[in-house]
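Shown next, in structure tokens, is the structure this report addresses.
Our next item is subunit A:
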Amino acid sequence: MTENQQNVLELRDVAVHFGGRGGLLGSSGVVVKAVNGVDLDIRKAETVALVGESGCGKSTLSNTIVGLQAPVSGSVKISGEEVVGADRRKLNDIRRKVQMIFQDPALSLDPRSTIGATIGEPLIVRGIVRGKALKERVGELLTQVGLRPEHADRYPHQFSGGQRQRVVIARALALEPDLLICDEPVSALDVSVRAQILNLLVALQQRMGVSYLFVSHDLSVVRHICDRVVVMYLGRFVEIADRDTFFADPKHPYTRALMSAVPEADPVVQRGKQRFILQGELPSPANIPSGCAFHTRCPLATEICSKVRPELTPRPDGARVACHHA
Partner candidate 1 sequence: QTKDTLTIDLPNDAATLDPHLQWNTDSYTVYRNIFDNLLTRDTSGKIVPQIATEWTYDNDTTITFKIRDDVTFQDGTKLTAEDVAFSIGRIIDPALKSPQLSQFDQIATAEAVDATTVKVTTKSAYPALLAQLVKLSIVPKAYVEKVGDQEFNLNPMGSGPYKLVEWQKGIATNLEAYDDYWRGQPPFEKVVFRAVPDVSTRIADLKTGKADLVRDVPPDQASTIESDSNTKLLSGETERVGYLYINAEAGPTKDLRVRQAIAYAIDKQGLVDALLEGYGKAVDIVGAEPIFGYTEEVEGYPYDPAKAAELVKEAGAEGATVEFLTSPSYPRALVEAIQQMVNEVGLNVTISSSDQATFLKRRQGDAENAGGMAFGAWSCACQDADGIIFPLFRSGSIWAKYKNEKYDALVDEARTILDEEKRKELYKQAYEILREDVPGLGLYQVYALYGAAKNLQWEPSANEAMFVMDMSWQQ
Partner candidate 2 sequence: MDPRPLLSVEDLTIEIDGANVVDGISFTVAPGKVMALVGESGCGKSLTSYAMLGLLPPAARRSGGNIRLDGRDLTALSEREFRKARGKDISIIFQEPSASLDPLTTVGAQIAAAYRTHHKVSRTEAYAKARQMLADVGIPDPDRRLHQYPFELSGGMCQRIMISIALICSPRVLVADEPTTALDVTIQAQILDLMKKLVADRGTAIVIITHDMGVVADIADDVAVMYAGRIAEVAPVEALFEKPRHPYTALLLASVPKLSDAPKADLATIEGRVPTPNEFGAGCRFADRCPLATEKCRAEQPPLFDCGGGHRSACWHIDRMAEIREIAA
């Protein structure tokens, strides 16, 4: 966290909406506000975790960062270069610096391509290496993620889930990106395999200095791997804090609920825990409650919460929280 480090990612007031803008024959007219004005910086070799319930906009934000989804407003800069509004050529250049790992390794690999072809694809289409060199590079990448070069000729179905996720990581690393967006990279994996992948991600960061935006809802994983935590609720950030601060002293009521809901893998701790179970469910992002979006489920909610939307405000310990009552 030295001062002069450049940010690999800068998000400024990013908003992503779905639907609504259709013309004459447009769709239903309902606007889904998946992401609503978020700001975030990620430094080099930093891991930032993004947590939140299903449907709160985590994947949408991830897709926006890599340029798979256009925001309606705001700016996304990767290593200083603007993604929003970039043309195809430019976007392709920028994408060398940011890659993505998806949740389900089974769906992230083309079942009809050998993994060698899959890993080599970014190198081929960008004309970086060819022929024998390509083969070597693919072998290298496979070794890097703990597979063997001779695996290059196999098809995804010949691998286990954990191995497939390694292949996905190898492909993401092929272009030596500065930033890896990991959209729930381990939640589809078995417990024992999960550990392997987490170890791998940590090792790669230490070796290559790559930064991660790590999307997850498993707080124990988050605590293990990240430097900073961002909590998202209905398209907005409600709490941003360094890991230690975050886990020692969660401030937003939603964060606290989340923490108490995640079961600890220890019956003594788990059963002794003070439970704080949220009632109700996540409102639809097509119909976000007024004021603080969390007020419908918040045990601390008062009148002001339904009227005024709280801004992210810094706290003495460095955390920033969006709550009237925290």
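The working rule: a residue touches a chain if its C-beta (ideal position, glycine included) is under 8 Å from a C-beta of that chain, and two chains touch if they have at least 3 such contacts; residues count from 1.
The candidate set was assembled so that all candidates are chains of the complex that A comes from, given by their letters.
Computed from a prediction, not measured in an experiment: that's the story for all the values here.
J.: Judged by that same contact rule, which candidate in 1 or 2 sits against subunit A in the complex?
T.: The answer is candidate 2.
J.: Would you pull the subunit A residues touching candidate 2 in the complex into a rising list?
T.: The touching residues are 53-54, 160-163, 190-196, 198-199, 202, 206, 217-218, 220-221, 223-225, 243, 257-258, 260-271, 275, 277-278, 281-282.
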